[in-house]
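The structure's right below; bear with me while I get my questions together.
Missing here is one protein chain; the remaining ones are kept as they sit in the complex.
Just so it is clear, A and B label the chains in written order, and each chain counts residues from 1 on its own.
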Amino acid sequence: MEPVIRVENLVKRHAGRGFGRRAPGFTAVDSVSFSILPGTTLALVGESGSGKSSLALCLACLERVTAGQIWFEGRDLAALEEKELRAVRPKLQLVFQDPANSLNPRWTVGKIVAEPLLVQARIAKRERDARAAQVLERVGLSAEYLERRPQELSGGQRQRVAIARALILEPKLLILDEVLSALDCSIQAQIANLLVELQRTYGLAYLFVTHDLRMAAHLADEIAVMSRGKIVEQGAAEKILRHARCEETKSLLGAASLAPEAIAAVRER
Amino acid sequence: MNQILEVRDLRVAYGGRDGGVWHALNGVSFGVGAGEILGVLGESGSGKSTLAATLLRLLPANGRIAGGQILLEAADVVQMDAERLRSVRGRRVSIVFQEPSLALHPTIRIGEQVGEVLHAHGTLSKRERGERARGILAKVFSGDIERIFSSYPHELSGGQQQRALIAQAIACEPVVVVADEPTASLDPTTQREILTLFQTLRDQFGIAFIFITHNPALLAGFADRVLVLYAGKVAEVGPTHAVLSSPQHPYTQALLKCVPQVAAGEALRHKALLPVIGGSAPSLAILSRGCVFEPRCEERMEMCQTQEPAAAMLGNRHEVSCLKFPA
Partner (left out) sequence: MTRFLVRRLAHAAFLLLGVSLLAFLFSTLAPGNYFDEMRLNPQISAERLSALRAEYQVDRPMVVRYARWASALLHGDLGFSFAYNTPVAPLLWTRARNTLLLTGTATVLVWILALPLGVWSAERLGRPADVALSWATAVLLIIPDLTLALGLLVLAVRSEWLPTGGMVSVGFDGFSAAHKIRDVALHMVLPVTVLVAAALPVLLRHVRAAVAEALEVPFLRAAEGHGISRRRLLYRYALAAAAHPLIALFGFSLGTLLSGSLLVEVVMSWPGLGPFLLEAILARDLYVVIGGVLLSTLFLVTGNFVADLLLYWADPRIRSEAAGR
């Protein structure tokens, strides 16, 4: 099966600031390669500063890549001009971590969710509203939420709105940048379930960026561990969990209490 | 075990702008022994942050203590006058807040900020304060103390900033430190380091900690006892192992099931749907009559709607507030 997206030797370097030697540049992403099959999830795990967020931004074409290729739908995104990128963007959507900051507090939910339609296609207002209501339902929010504002929503509800906004253009790949980290445990479970259901129903591929190895293990088919800009370990989720080889991975496993002494909670029946 | 902090039937409410009342804590009672690490587990709306603020009476203008007692070394914090309160804060009980980058003054050096706490509670000269501050920083940081001493907050990493806050909290050797989600904004590895630091401080100086979090995974292997807070009430409290491995309250059971489990020797049941707690967190504007968890409880009985559960002792200092267990 052809992968939805294939990244080859991606490099992202931040240039130094100021004249000459004031702040040296550094390499956020150092020659990274991976691919994601349709309908599957790749979890990108690492500490802050590992480069995973930079990588996510590059994939979402919100940052220019320094070198390397991003093969998506037969084209190299890194080489496209802004105008050509516009045609591709609907298929590749990004959801951020902090719903409080990524939703415009002055707009209603309906307007927020329909915004991508405004940018991408010329559709009549009625059609836009209909689609907004539709996609909200898909994420488990009834039509009454159309008129609400972000401040009136809980963290989990806001995150659903952000996901709805990402879904309205019917993408093939969703880049989820730490979307669960700011949520309570029980809400994390709800949103995780939503993501799983959406993936099953619509065959979406996910790039799940996180530092929570536990949730990554739960949601992902494959895990890639990043450290200082490089992928240090990559493979099937099971393999990474049971037979981790790198120090970085082991340290993340320990931090997530995935060592044998962890909680042995009530089993699911 | 001698209790250095005892909270009895604490009730706290906030006044809304339109005259509405928000009942954040509705009769919370628990005790903390000397050198004990108590983990308070609660989600948003459980009242955990209110609890943290109330223990030091740092509520915002629209919050008030509607009843109860906070006995710190047998003196009631709720009744203290302003001057006594000020002398107790930072000296007998301290607080460590969530976002370290926001809790430190941006234009005062770290060493001096620690010195400020000493200054508020003592009469040392500036030089003496500096020396003492260095000593305190040494308890919390490894490596170049001098550099940390003269740094500004924005020059430190998130983990270092949190350590600086902890240094301020332990500066006057309090008996108990309240930590309100101190690791929420940190990396997992740094989180573990901070937890280890707490344990070290407890082992070496006998400081008790009240560690508030919404993440149960952090409390395993760290806290001595765990208290589960739901909608302003204590659902369950007991030794960590008991509460996390064999929870008795339906809420605790449901909450722990939400965390994806990765048990050794089993294939990953990944992408299986996680059991979620049906319904949503209750509105705190109304004081419910029966059990506050009843609408979402899978094991609810008829009497749960009208009768409020009292704490039942299950042995080994494990208490549950559920009508399944008669008091």
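Here is the rule we go by: contacts are C-beta pairs under 8 Å (C-beta built on N, C-alpha and C of every residue); 3 or more make two chains touch, one makes a residue touch a chain.
Everything quoted here is computed from the prediction, not taken from an experiment.
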From the list B:25, B:51 or B:95, pick the residue that touches the absent chain.
B:95
Which positions on chain B touch the chain that was left off?
56, 58, 86-91, 94-95, 97, 99, 102-108, 116-117, 119-121, 152, 154-155, 165, 168-169, 171-172
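Here, only the chains that are shown with their structure count from here on.
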Where on chain B does chain A make contact in their complex?
43-44, 158, 187-189, 191-192, 214-218, 220-221, 244-245, 247, 253-264, 267-277, 280-281
Residues of chain A touching chain B in their complex?
47-48, 154-155, 184-190, 192-193, 196-197, 199, 211-215, 217-221, 237-238, 241, 251-252, 254-258, 260-268
